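The complex appears here minus one protein chain, its other protein chains still in place.
Our next item is chain A:
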C-alpha cells in the first residue's frame, strides 16, 4: 500500500504512533463521494466517475503532529436501493463524511437523513463531517452555505464545502476529521473488517497500536 499513500507519507523522525480509523462516506448518488475519495487518495479526478456498486475500499495515511493516521475508507453506493447494505459499512466506523451536492437541494435533505440515521444507529462517538461538494459550480448553487453551516452547527458536525474537481477543501476535511479522532493509548485490535451479522458493536475508544 505504501505506493498509494502519496498524500501523507510519514515524516522521518516524527513521533509516531500509527492509528487506524475506519471512515465511511454516505450520501445521495452522484454527489461526488467516490470523487472525493479518489481526489484524497490518488489525487485524481474523473469527470465521468463511474457509479459505485455495493462499496469500494481504499486507504490513505495522513500525518498529524503526534501520530500517523491511517484511514480505511469505505465509499458506499449512493442509490437508495443499496441502503440496506449501509449499516454493514458504518457499524464500527469511527468517522463518517456525509456528502451532498450544493447544486441539488434534494441531496441535502438526503444528507440530513443520513446524519439522523448515524446519530441513531452508529457508534455514539463517531466523528461526523458534512461535505457540500461541487463547490466549483457555485453559480448553480441551490443549497446556501449559511443554511448548511447552521445545520452542521446544530448537529455538531464538521462542515466544509468541497470540490473534488478543483481539490478545494478535500484534504482539509479529512485532516479536520483526523484531528478530532481520539488518539489515545493503544486499545484492542484495529479492525478493518466490517461487521455483517452481529448486532451493533461496542465502540472502541480509539484504534492505535
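In the analysis below, a residue touches a chain if its C-beta (ideal position, glycine included) is under 8 Å from a C-beta of that chain, and two chains touch if they have at least 3 such contacts; residues count from 1.
Just so it is clear, contacts and distances are computed from a predicted model.
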- Task: Assuming one chain is omitted from the figure, identify its UniProt name from "tRNA-splicing endonuclease subunit Sen34", "TSEN54 protein", "Exoribonuclease phosphorolytic domain-containing protein" or "CBN-TBCK-1 protein".
- Result: "CBN-TBCK-1 protein"
- Where A:56, A:168 or A:183 are the choices, the one touching the absent chain is A:56
- Out of A:77, A:118 or A:157, which touches the unshown chain? A:77
- In chain A, positions touching the absent partner: 1, 29-30, 47-59, 72, 77-79, 81-82, 84-85, 88, 103, 134, 137, 140, 192-194, 196-197
